[in-house]
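All protein chains but one are shown in place.
== chain A ==
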Amino acid sequence: MLKRLSLAAVLSLGASGLAIAEGERQGGTLNFTAPYGSSFATLDSQASPNTQEEFITQAIHRSLYSWDSLKNEPVLELATSADVSEEGTVYTYHLRENAVFHNDKPLTADDIIYSYLRIAAPQNAFPGASYIANIAGAAEYIAGDAEGISGLKKIDDHTLEITFVAPINPGFALMMNTTAIYPSNVDEASFVTAPVGLGAFKFEEHVPGSQVVVTKFDKYYEEGKPYLDRVNLILMGEDAARDVAFRNKEIDVSILGPTQYQAYQGEEGLKDNILEVAEVFTRNIGFNPAFEPFKDKRVRQALNHAINAPLIIERLVKNKAYPASGWLPVSSPAFDPDKPAYDFDPEKAKALLAEAGYADGFEFEVTASPNESWGVPIVEAILPMLQKVGVTVRPRPVESAALGDAITSNDFQAYIWSNQSGPDPLNALRCFYSKTLQSACNYASYASPEFDALYEQAQQERDPAKQIDLLRQANNIVQDDAPVWFFNYNKAVMAYQPWVHGLVPNATELALQPYDEIWIDETAPDSRN
């Protein structure tokens, strides 16, 4: 099943990729929606951890690496090549010589050093600091104990040497939008209102609460790109309103929720222009081992057997998700397609509960936000299923903003959440490493010596294939230990107008698209041509 779904994601990838080969057309305007709220918090991309601001970053800025949705891996963006030292910790980047900022300043190593220092500056408390922390000397700088980052060294204007603390793949961290490169010759105060970057589009206008407009940058380093003259990044947080606007052809793309997904699949004219991808998010119910019944692995396994996840996905989530087998999602290179998921087997669940001394069941509460795909509605759906094996569940509703606080302060018996489980499997499994703090991301306080040993081996392994194999084994251990109920992997769905081409199935976040690759054909309405 998972193999088939994975294939579906690849096919959708092929469908949109095909459009690129047909012949790109220059010009036009794209009305792209930013669906995660009704405002852009800031235009300073380095300062914002929100997906909402990443739409702006994608258009205006560039990082040292970028995510290649077709290869499903990070690739060099601002460097043409990188030499890696024997031990895998020192990278020498040969920067693009044709990359120019929107203020006409050519990119140099100084800009990258300046940007990383700003991101990691202790007084800024920027979210990207944790990505810079992989660089030698960054931790001391972030803590305020050093004047600079010792691992950053300018060789010449277009050569930069970065020393990392361990032989990691730095691409996963340095492709993040919060590590965007800024010019070193611009007043910092202007980043909030008039961003200057290296991207394919330059900032034109921000109407607070309404939209950000970007226009084609003629000196962009990719020849012939971008195709579009202008992109309007329009704020539209309401699903229902977005649906009307999309059907009315006022916007060119729309992220779909479960209900809309089901409706669009059944409608002529809409069903053929849907892009789907298995995103790297795992929805789960985390069990707190401090709560007596959850100390026993058999109880946790029993709950995984007692819940009919595929049924909930079909009826409640309207098939806008892939059933989860373990932690790493189907798009992860360390996902094991041969490892079967927990089957729905109430009798087995009862037997496991009896073995663990809970033949009469027990009662627990699940801290949950109102989210329709991973919140109170899902807890209510599992309630009768668990009741059948003698377990009583009570939802403990909290506001979305309070969910993180409740979980990171370990104030729960169980919680339901959607957590990032990729694209880097090493980083994703860090959340099950016993040395990772509960408040960091080891929310279920998981500790397994067997897992730790494999994880530490994987950390040191230089051979990518061997490293993936070790992580696959580690992931399978997590699955067997069931520190969480593995619910589903998010299926992100985007509807697009038939005149839009060049969209890609970005597994890290489907809504983030490479605007420089997108083009529109002559069938677009006059307002876009």
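Assume a residue touches a chain if its C-beta (ideal position, glycine included) is under 8 Å from a C-beta of that chain, and two chains touch if they have at least 3 such contacts; residues count from 1.
Here, contacts and distances are computed from a predicted model.
**Student:** Report the protein name recorded by UniProt for the chain absent from the figure; options are "Glutathione transport system permease protein GsiC", "Sodium:proton antiporter", "Non-homologous end joining protein Ku" or "Formate dehydrogenase major subunit".
**Tutor:** Matching "Glutathione transport system permease protein GsiC", "Sodium:proton antiporter", "Non-homologous end joining protein Ku" or "Formate dehydrogenase major subunit" to the record, the invisible chain is "Glutathione transport system permease protein GsiC".
**Student:** Hey, which of A:Gln420, A:Gln457, A:Gln473 or A:Asn529 is the one touching the hidden chain?
**Tutor:** Counting the whole complex, the residue in contact with the absent chain is A:Gln420.
**Student:** So one chain is hidden, and I want to know which residue out of A:Val244, A:Ala290, A:Ala359 or A:Ala453 touches that hidden chain in the complete assembly.
**Tutor:** Of all options in A:Val244, A:Ala290, A:Ala359 or A:Ala453, contact with the hidden chain holds for A:Val244.
**Student:** Which residue among A:Met175, A:Leu403, A:Leu426 or A:Leu510 touches the omitted chain?
**Tutor:** For the chain that is not drawn, the touching residue is A:Leu403.
**Student:** Which residues does chain A use to touch the chain missing from this display?
**Tutor:** Its contact residues with the unshown chain are 37-39, 41-42, 44, 47-51, 122-125, 127, 129-130, 142, 192, 207-211, 234-238, 240-241, 244-245, 247-248, 250, 281, 369, 398-408, 417-420, 430-431, 437, 439-441, 443, 509.
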